[in-house]
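A quick write-up on the structure given underneath.
One protein chain is absent from this view; the other protein chains keep their places.
Note that the chains take the letters A, B and C in the order they are written out, and that residue 1 is the start of every chain.
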Amino acid sequence: MKNFPSSENSPNKKYSGPLAPPYVEIEQRVRYSETDRMGLAHNKNYFEWFEIGRTEYCRRQGIAYKDIEEGGRCLVVVESFCRYKKPLRYDDRFLIRTAVRDATPKKAVFVYEVRTLDGRILIAEGYTVHISVDENGRVSPLPEDIVARIKSP
Amino acid sequence: MKNFPSSENSPNKKYSGPLAPPYVEIEQRVRYSETDRMGLAHNKNYFEWFEIGRTEYCRRQGIAYKDIEEGGRCLVVVESFCRYKKPLRYDDRFLIRTAVRDATPKKAVFVYEVRTLDGRILIAEGYTVHISVDENGRVSPLPEDIVARIKSP
Amino acid sequence: MKNFPSSENSPNKKYSGPLAPPYVEIEQRVRYSETDRMGLAHNKNYFEWFEIGRTEYCRRQGIAYKDIEEGGRCLVVVESFCRYKKPLRYDDRFLIRTAVRDATPKKAVFVYEVRTLDGRILIAEGYTVHISVDENGRVSPLPEDIVARIKSP
Partner (left out) sequence: MKNFPSSENSPNKKYSGPLAPPYVEIEQRVRYSETDRMGLAHNKNYFEWFEIGRTEYCRRQGIAYKDIEEGGRCLVVVESFCRYKKPLRYDDRFLIRTAVRDATPKKAVFVYEVRTLDGRILIAEGYTVHISVDENGRVSPLPEDIVARIKSP
């Protein structure tokens, strides 16, 4: 299956991969419920998959994401972007690769790639921008040790 | 509730609103199942809402989106972006405004705003880029009359 | 479109409609993202639609469901059932009818029908059983005035 036609003048093209290591990988399969009437995985699911990648990234860095929340901080999503290059179908297996482009106590940018299992073919790529807020939604810096671990794979 | 902190150096800032008319509006409510454990509408739902806006936009232009598909063309999503400005909670009502920034036989860019019911407060904004393909995934131009209607609200 | 074949020896057949008034109605449309690769609305969405019906039912009885939760009670779902009679497709409009079969301070049973817009054709029917718990998940009776309003449409 060839690529979807590109839209090269995208304002986001500088986020184009390939993602260089270090990154964290996790494998998933397309659920039946994630397909749509075109027979393809629906565009919204990629943002769920990015979130799975983000959770796994944190876990490998020794951070349980839910512990951040239990410590009173949330990393709210303030931007999300995905560029879809090739379709996925029901029961297809794929890799999610996740890395951190930028992390400060107030902000983190995660970048993602969805690839075929052998890692060769890029299916989609994207990023999410997160801000650390407290329970009242006010900007509230993350502890330095968490920031250090988010940064250092 | 104040804004989420902005990330002004976003590569997408030129898509910032406010959206000028003509645009198409549709009202929705946040479903319980659309909230997450933070108590907020989860980021992936905005892409479902954009899709509701897009369907409504086409309907008001006299195009049933399913007729495009039954005519053998699909407008596959090749890029999607959302910037989240303020949170939404369970049962909140909101408007989705949809307009077309660009439409040719091969490509269409839809832009969206999510706003409070009175239209005053911007909750989120974003866009999706679509390419017209045939049943085999090859680029295949839309009929001119459909393009004309997509363009002309 | 004819019915799906019935499975008449279902243990749930006594929940079969038609639902007699009083019930509460709300109209919805099938979202693109709710379809699957068969081209039909996926079975899980009916439980989201039942929830929309339940929220609307409470609202018409003068109860904002979120107020129950803000009062420290949750109506957790302990059982859910759906029987699918006919398919729904992208952009189809439909009615959700909701009634209460049973309500006590500790437990409520909601029953639902999904019907075509004119009310004539039954698309699906089902029920959910809810238990009132406090923030620690312990059974905790609802205030009597809420129970009375849940019961009395």
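The rule is simple: contacts are C-beta pairs under 8 Å (C-beta built on N, C-alpha and C of every residue); 3 or more make two chains touch, one makes a residue touch a chain.
Nothing here was measured: the structure is a model prediction, and the numbers come from that model.
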item	value
Contact partner of the left-out chain, one of C:I26, C:I63 or C:I131	C:I131
Residue touching the undisplayed chain, where the options are A:S33, A:Q61, A:T116 or A:S140	A:S33
Absent-chain interface as seen on chain A, which is shown	31-33, 47-48, 51-52, 55, 64-66, 89-91
Contacts of chain C with the absent chain, listed as residue ranges	1-2, 4-7, 10-12, 14-15, 37-38, 40, 43-45, 47-48, 69, 74, 76-85, 87, 106-107, 128-129, 131, 133, 137-139
Those residues of chain B which, in the complete complex, touch the missing chain	32-33, 35-40, 42, 44, 89-90
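The criterion applied here is as follows: only the chains that are shown with their structure count from here on.
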item	value
Same vs different contact residues, chain A with chain C, by half of numbers used	same
Rounded Å distance, chain A centre to chain B centre (Cα mean)	21
Distance from the mean Cα position of chain C to that of chain A, given in whole angstrom	34
Where chain C touches two or more other chains, by residue	32-33, 89-90
